[in-house]
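The complex appears here minus one protein chain, its other protein chains still in place.
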Amino acid sequence: MENSLAKWISFFRAGNKGEDQKTHRQEKHHHRIGHKHGEGSAIDFYAYASKIRHWNPTFKVIFSLITLLLVILLNNPLVSLVVIISMAYLTVIKGGLPLGAYISVLMIPITFIILGTIAIGIDFSSLPMGQFNLFIGFGYVFTSADKLQEMAFLMLKVFGAISAMIMMTLSTPSSEIIGVLRKAHVPKLIIELMNLIYRYIFILLDVFNNMRNSADSRQGYGDFKTSCYTFGSVASNMLVVSLKKANAYYTAMEARGYEGDLIFLEEEKKMAVSHLIIGAAFIIFLILLRIMTPWEG
Amino acid sequence: MREPILKFSNLYYRYGNGNPALDGISVDIYQGEKIAVIGSNGSGKSTFFLNANGVLKADHGEISYQGTIINKKNVRELRKNIGIVFQDADNQIIASTVMAEVGFGPMNLKLPKAEVIQRVDEALTYMNILDFKDRPPHYLSGGEKKRVTIADVIAMKSEVIIFDEPTAALDPLNAQMLEEVLGKLGAEGKTMLISTHDVDFAYRWAERAMVFNQGKIIADGTPLEIFQNREILEQANLKRPVMLDVYEMLIEKEMVENTNAYPTTPQALRDLLVNTALSAGKA
Amino acid sequence: MREPILKFSNLYYRYGNGNPALDGISVDIYQGEKIAVIGSNGSGKSTFFLNANGVLKADHGEISYQGTIINKKNVRELRKNIGIVFQDADNQIIASTVMAEVGFGPMNLKLPKAEVIQRVDEALTYMNILDFKDRPPHYLSGGEKKRVTIADVIAMKSEVIIFDEPTAALDPLNAQMLEEVLGKLGAEGKTMLISTHDVDFAYRWAERAMVFNQGKIIADGTPLEIFQNREILEQANLKRPVMLDVYEMLIEKEMVENTNAYPTTPQALRDLLVNTALSAGKA
Partner (left out) sequence: MNKSMNIREKRFVAIAAAIALVFGLTPVANAMHIMEGYLPAGFCIAWGAICIPFLIAGYMSIRKTLKENPKTITLLAMAGAYVFVLSSLKIPSVTGSCSHMTGTGLGAILFGPTAVSILGIIVLIFQAILLAHGGLTTLGANTFSMAIAGPFVTYGIFVLCKKIKVNKHLGVFLAAAIGDLFTYCVTAFQLAMAYPSESGGVGVSVVKFLLVFAPTQLPLAIIEGILTVVIIIGLETYASSELAELGYLAGGVK
């Protein structure tokens, strides 16, 4: 997971090089994503490549949040299913993200989901209970059809919620999400920190990648003990480097007239009326769906 | 007499550890000059630049910009009119899109938003990177980032532009881009100071050179004067530009006439040879 | 026939976005060669180096070290015998004292402690930085850090040493130190690959040059052959070395005899002029 984000940076850059000389841009980035590194850390990369990136970010954020809340509040498997399908449509068909990449992002939390759902679905007792039980020495593990159904519905709900959230993150660069937060009157200090942190994350990933290569080229990950020592050394050195960089950045900011107010130029992207109408219709449809189906998740 | 655009009088600066980084710097800089600032690492060049821009405040001495002495109140004038392109673009770019980055300086000048946008567009067009507007800097290549940092300063419309070792680590294509931009800025009458370790570049580009050594300016003159002064070169550990060596050698061997032409590029030497090559042999 | 120390056959490597960083690299490297690796940023040089050292694993193709094909099991041999001095010393150094840093590689080779200490001392002495032994590397100057990173590799006793743009951002004194070290290592028969944008340096130092372009090696030969090939220079956006230009110009103007001497430094040109300057004039 770790390096993949850093690697994506170099991938993207490597892609740029060619463009540099040949001046055809953008299209190149829509290459089929190799599964080699198609992990969640590539989300930032996908967001910039998305074909719905130009949609108004406020709309995307609010639409995704409302959908997310409805999935949880309505707690209805049909609603979840509709959300899963429509979010996949938006992200994959409209956004142009390769299906394999989309699924790999969806699967990031799979460990948690499996373990968490098992813990919910089974129960312990000293007596044999439920429809299905298993004796494990000191007591029984049991579950029931109801429980199993609850597990399945919960999984649907979780995937619905996740797909609503990643529809936003796979189509909206973080800088634009931060811009939406700023409009929502999140305290200025937090916004400033978020802007800087977002930028610095990529700086430090580069630093980390270089240090890791340097350590690796000297056999620094040969065995577990060596790896621990290397990891610790790289981490503490990365901290030292980041402190130096923090100073350098402040100097560079002052040199351009920074006086304590960190305001970045943002470009307004027009809100399309059609998006508003379709979005509202979708939300109403979800609510109606809940009213018309008796299920509780 | 022409008034200097920037005047430094007797500047002293020392960092916390007690070693003086600037040890009495007095120098006048005039509108439109193209100055190479030479000297080993740690000789005080960067400290000098940061003082010139008002980020560092000298312990003693004063700076005047266009005749006005700079004090705490008008230090903004320095930051506004003297722009620095830092050596490492990754330590300069702070915003997460190219547009926000280039707009950062103008925003700090509290310009109206429409003007900021116009200046950003102009600067990006100037550097030929208008297409990158919405890109985050982390997906740009080294040369592209360099262009963004130059656009940063162009958007400030600074009168004086300082480049801190701009050529280090640039590949040939980007080095060429840089020289083109320098030529364009020079043609617009911008005053430029460039620190560099590349003596061939300094010899070729600059009209004036200053040599820093241990916090002092030990030489200030035309590149030719400086690179002909063996003592200075030795003191500052500088090599001589190849073209200077070659030319002097040809004169010494009487293969070209000594017209004080001092070509700085192979192309100029070629022109010279075509025009003035001696036809007289020697024994 | 002499066996190559390192043999690359048909190496392919691509990053996740589908653009190949190495697009079929086949090349043999022989013991004791001094190779300049040239090409713009992003042309695949660094990816090639990381593959050569075993940090990256090519998608297709194979690497042999001294006749043995490298696979997962013996990739240690590559890491041990091929050392890389990375471009940015700050991002290479990972330990918190110079001693621990230089000892990092030997420790990982699981050498006995006494030998590690001996190697560290030797490497530091070699680089003339024994005094820095207990200092934290991050308080050293840029040139000193560069020396530490070279000591890193010397302590590994690697047979092949790769330098990734070692000259970038070095001041003249440190650049001179670097050339001296390169000379010393060359005299010991080490195989060296150096990536550089400095064509004058490549022309002066290398016995062989490889030009990378978009993941391919588009030229491989003596520096002279390569820098005389206009087509290659254009394709890779390279300038010609000044000394080559000057020499050819002098020949063209018949000011020196065409002995194919090709001096690479002003000093060599001077010697040439003393020995062979033509005394014949021309019309």
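So that you can tell them apart, the chains are marked A, B and C in the order they are listed, and the count of residues begins at 1 in each.
Just so we're on the same page, a contact is a pair of C-beta atoms (placed from the backbone, for glycine too) under 8 Å apart; a residue touches a chain by one contact, two chains touch by 3 or more.
Fair warning: this is a prediction, and the values are worked out from it, not measured in the lab.
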Open item on the list: From the list A:62, A:148, A:201 or A:289, pick the residue that touches the absent chain.
Closed with: A:201
Task: Chain not shown: contacting residue from A:82, A:238, A:255 or A:286 - done: A:238
- [ ] Could you please point out the chain C residues that touch the chain left off the display?
- [x] 95-97, 136, 138-139
Task: Footprint left on chain A by the chain that the document does not show - done: 1-3, 5, 40-41, 43-44, 65, 68-69, 71-73, 75, 105, 108-109, 111-113, 115-116, 118-120, 122-125, 129, 154, 157-162, 164-166, 169, 174, 177, 187, 189-190, 192-194, 196-201, 203-205, 208, 221, 224, 227-233, 235-240, 242-247, 249-250, 253, 260, 262
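One rule holds for everything that comes next: only the chains that are shown with their structure count from here on.
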Open item on the list: Rounded to a whole Å, what is the gap between the Cα centroids of chain A and chain C?
Closed with: 41
TODO: Could you grab the centroid distance between chain A and chain B? Build each centroid from C-alpha atoms only and quote it in angstrom.
DONE: 43
Open item on the list: Taking the mean of the CA coordinates per chain, how far is chain B from chain C in Å?
Closed with: 29
TODO: Spell out, as numbers or ranges, the residues of chain B touching 2 or more other chains.
DONE: 141, 143, 173
Task: chain A: positions in contact with at least two other chains - done: 12-13, 16-17, 20, 45, 206
Task: Residues of chain B defined as touching chain A within the complex - done: 50, 53, 55, 76, 79-80, 83-84, 86, 88, 90-97, 99-100, 102-109, 113, 116-117, 120, 131, 134-141, 143-144, 152, 156, 173
Open item on the list: For a test of understanding, state which residues of chain B touch chain C in their complex under the given definition.
Closed with: 39-42, 87, 141-143, 165, 168-176, 197, 199-200, 236-240, 242-243, 245-246, 249-250, 253, 255, 266, 269-270, 273, 277-283
- [ ] In the complex, go through chain A and note every residue touching chain B.
- [x] 9, 12-13, 16-17, 20-21, 25, 44-45, 48, 173-175, 178, 195-196, 198-199, 202-203, 206, 245, 248-249, 251-259, 261, 263-267
